[in-house]
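Here the complex is missing one protein chain, while the rest keep their positions.
This part shows chain A:
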Amino acid sequence: MHCGKYIKSQTVKLCIVVLHIDGIRSPLASRCYSHAKVETDEEFDARWVTYFSKPDIDAWELKKGMNTLIGYDLVPEPKILDSALRACRRLNDLASAIRILEAVKDKSGPHKDIYPYLIQELQPTLIELGISTPEDLGMDKL
């Protein structure tokens, strides 16, 4: 949203100007000095839930959607993942469903509290669709 500059001064060197890396929790597509309406988190989530909810989604669109989603600086919300897992079900793609779980675990990086939370929230969906987690399959060990 707003890109400020803040000065970091060195005792020896001159003042250095460092640009803010995006705003605090600003949506992904905001640009400095742009007047475009910034998409809220809820709009973003809704857009992705809709994307994966397409009844006749095809395998390419699923992969493309997941790859794009993983490219963002966020871990997808449970509702987006739920929609994606259901798309996998429609495509009879169990492998991608489990891969999605692996991907979000990896996206969490050092934040170990995110993945257990996601599994907790997705538990009803995992049971309904019969999706095993990587942990169930022993795939999380090397």
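Here is the rule we go by: a residue touches a chain if its C-beta (ideal position, glycine included) is under 8 Å from a C-beta of that chain, and two chains touch if they have at least 3 such contacts; residues count from 1.
Here, contacts and distances are computed from a predicted model.
As stated in its UniProt record, the chain not included in the shown complex is "Cytochrome c oxidase subunit 6C", which appears among "Translation initiation factor eIF2B subunit beta", "Exosome component 7", "Cytochrome c oxidase subunit 6C" or "High-affinity nitrate transporter".
Looking at A:Pro55, A:Gly109 or A:Gly130, the residue that reaches the missing chain in the full complex is A:Gly109.
With the whole complex as reference, residues 8, 10, 12-13, 16, 18, 20-22, 24-26, 41, 73-77, 109, 111-117, 119-120, 123, 133, 136 of chain A touch the missing chain.
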